[in-house]
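With one protein chain removed, the remaining protein chains of the complex are shown where they sit.
The block that comes next holds subunit A.
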Amino acid sequence: MNKRTATRQGRPLWMFLPGGLLTLVVIAVPLALALYISLLDLDQYSIREWVGAEFIAFDNYVEAVRDSHLVHAIGISIAYSALVTIGCLPLGLAAAIATQDRFKGRGLVRSVLLVPYVLPAFVVGSTWRIILQPDGIANRIFGTEGLWLNGPRSFWALVIVQLWAGWPLVYLLAAAGLQSVDATVHEAAALDGAGPWAKLRYVVLPQLRGPVSLGLLISFLHNVNSFTLPFVLFGVPSPYDVEVLPVLTYVESFQNFEFGLSVAMAVVSLILVAIPLAVYLRAVRLDTGRGPK
C-alpha cells in the first residue's frame, strides 16, 4: 500500500490537466446532463426553462419500455446489426486476401473496393432508395414485385444496403492485418509443406484475429448507431419492420418533442453499445493497460 502511494506521488499528475479538462467538458458534463434530462418531464412546454422541468425520476424509462416501441426497436437494431456484421466477415476477408498478392491494377481495385465506405450515408441512402422503389431497378433485374422499402422485406433491404456500405471497413482492417504478416512466416510454412488452404487456416487467419475482430466490433457499433441510412432510406415515421433505435430516438425528440423520453432512450442505447465494447476491451486487455497475454 505504502509503496503504491509513493510511486503515485512521483508522477506528474498535472499533465493530465488539459486532457482531463477536455474529457470533462466534452464527455463528462454532457453525459451528466443527459442522465439528468432523462429524469425530467422535458417537452416543448418546458424547453425554454428546462432546468425547471418537472423531475419525474424513472418515469421516462418506464414509459420507454412499457408504452413506446423501444424494446421492438432494440430487437430490430441488434438483429440487423448482427446480421450485417456477420456478413461483413467473409466479404471483407475474401476481398483482402484476393487483393493481397501483387497484380496489375491492384491499386485501382483496392480503391474501388473502398468506394461504398467513403460515400456519405446520405448518398448511399438516396441511391438505394431509387434502386429499391417498387418500379425501380432492383425489382426489374430480379424479376421481383412489390415493396422493399416497407413491409417484411424492408428489414432485408436494410441489411443488404448497410452491408454494402459497411463491409469495406472489415476489408480495410483485414488488408492492414495481412500486411503485417511477415513474409518469412509464409516461407517457413511453405518449407513445412503447407498448401494454400493450410497456410490460410493456420498461419494467416490467426494473425488477423486482432484487426478483424476490431473491425467487426466497430462495424457492429456503427450499425447500432446508424441514423442517416435508415432515415434516408425509409423516412419517418419508420415502417414497423425497420424501426431502428436511433430513428425512434430522433422522432421522439424532433417530431414529438418528448425530449426527456428521447434522452432516456439514448441512455439505453448508450448502455447497449457499451456492452460489446466492454467485452472487447476485456478481451484485448486495453482496460488494464497490460496488453494481451
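Keep this in mind: a contact is a pair of C-beta atoms (placed from the backbone, for glycine too) under 8 Å apart; a residue touches a chain by one contact, two chains touch by 3 or more; residues count from 1.
Here is the rule we go by: contacts and distances are computed from a predicted model.
The protein name that UniProt records for the chain not on display, among "Sugar ABC transporter substrate-binding protein", "Acyl carrier protein", "Ger(X)C family spore germination protein" or "NADH-quinone oxidoreductase subunit D", is "Sugar ABC transporter substrate-binding protein".
In the complete assembly, the contact with the undisplayed chain comes from A:151, out of A:75, A:116, A:151 or A:276.
Residues of subunit A in contact with the chain left out of this view: 13-14, 16-17, 20-21, 24-25, 29, 43-45, 47-48, 50, 133-136, 146-147, 149-152, 235-240, 251, 254-257.
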